[in-house]
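The complex appears here minus one protein chain, its other protein chains still in place.
== chain A ==
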Amino acid sequence: MTHTPSPDTQWPRWEVFKQDAPGKPHQAIGSVHAGDPEHALHTARNVFVRRPAAVSLWAVRWADLLTATPEELTTTPAVLDTSGESGTYHVGIKRTSKRSMTFVDLVGTVEAHGPGDALRLAREQHPDALTWLVFPESAVVRTDDDHGTVESWFAPAVDKTYKQQQAYGVIGRHVGELKRAGRMPGRVNEEPHVGDQKVYDHPHDTVKP
């Protein structure tokens, strides 16, 4: 059966990097689809910075990123030959799998002849990383750090904290309150639900040991 793939009509994908506070590293927190750099930043703000603290957002077009794991470099060492522009490259590394909310932390920059060279330098400087990620400085689109931007993009989120699930009640009384008042049934003793009933006999059920 032949299958003709339909053309990809999605906007380009951008990786989003968020800085929680001055002095902290920018961290890769996810991606957005957007038509252009400015749109990518706006969308990133709405998707990722509605509540948590942030002071700066970067977006980098997915096509401008080069990533590799140690395993990938073993199987495809040619990644280190990836050519591109010479200049300053940002380096991101994943140190641990414990934090699931971020992919990599940006740990600094290197001067490299291209993305592959930057990846090689990243591996030399951080040999124990689980993943390396590099992109040229010229590919970054970032929020301004002027007062107006910080005030309108990031400051409102500071007052908006997450609520734990139990903070939301239910219509009427909370179930805990009803339990304490002895108004919730303990064990279900009515007719079993349809889903609980056996609707067919499995052959194994009849096999005697």
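Note that in this section a residue touches a chain if its C-beta (ideal position, glycine included) is under 8 Å from a C-beta of that chain, and two chains touch if they have at least 3 such contacts; residues count from 1.
Rule of thumb we're sticking to: contacts and distances are computed from a predicted model.
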Per UniProt record, name of the chain withheld from view ["Hydrogenase-3 component G", "YCII-related domain-containing protein", "1,2-phenylacetyl-CoA epoxidase subunit PaaC" or "ABC transporter permease subunit"]: "1,2-phenylacetyl-CoA epoxidase subunit PaaC"
Chain not shown: contacting residue from A:N46, A:T69, A:S86 or A:S138: A:N46
Chain not shown: contacting residue from A:E38, A:E85, A:E111 or A:D145: A:E38
Touch with the omitted chain, as defined above, among A:P5, A:P127, A:G148 or A:G182: A:G148
Footprint left on chain A by the chain that the document does not show: 11, 32-36, 38-39, 42-43, 45-47, 50, 148, 151-153, 155-156, 159, 168-174
